[in-house]
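Yeah, one chain of the complex is gone here, protein chain that is, but the others are all in their spots.
What follows is chain A.
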Amino acid sequence: MTIAVWARSNKKVKASVWSTKWVILNVLLILFFCFVYVWLSVQNIRLGYQIAEAMEVQKQLKEKNHVLKLEWTYLTSPTYLKTKAEKLGLKYPKEVIVLQR
């Protein structure tokens, strides 16, 4: 009889320990998923920053490319070169000169 009481109480204890473990496990799982979710969100935001920054860099580079293209075209345009040449006192060539390569 004594044995049976002990066994019963032991069973109760075992059950309560198991349910506590179950709860803790669930809580930990929830916490884990929450952590993963938050981590992913943080990563997402970080990537968002990086993309925004990259887009800005791309925009600036594209702009620079256009500015350089414009500058190159302007500096090599016949109108500009003629003005520069005239300022330097250059004249249209009137005699043919053969250059040895």
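Quick note on the criterion: contacts are C-beta pairs under 8 Å (C-beta built on N, C-alpha and C of every residue); 3 or more make two chains touch, one makes a residue touch a chain; residues count from 1.
Basically, contacts and distances are computed from a predicted model.
Participant: Pick, from "Transporter substrate-binding domain-containing protein", "PASTA domain-containing protein", "Multiple sugar transport system permease protein" or "NADH dehydrogenase", the protein name that UniProt gives for the chain of this complex that is not shown.
Facilitator: Listed in its UniProt record, the absent chain's protein name reads "PASTA domain-containing protein".
Participant: From the list A:Val23, A:Met55 or A:Leu90, pick the residue that touches the absent chain.
Facilitator: Final answer for the missing-chain contact: A:Met55.
Participant: Looking at A:Ala15, A:Leu29 or A:Val67, which makes contact with the chain not pictured?
Facilitator: A:Val67
Participant: Counting contacts across the full complex, list the positions on chain A that touch the omitted chain.
Facilitator: Chain A touches the missing chain through residues 31, 34, 37-38, 41, 44-45, 47-49, 51-53, 55, 59, 62-63, 66-67, 69-70, 73-74, 77-79, 94-98, 100-101.
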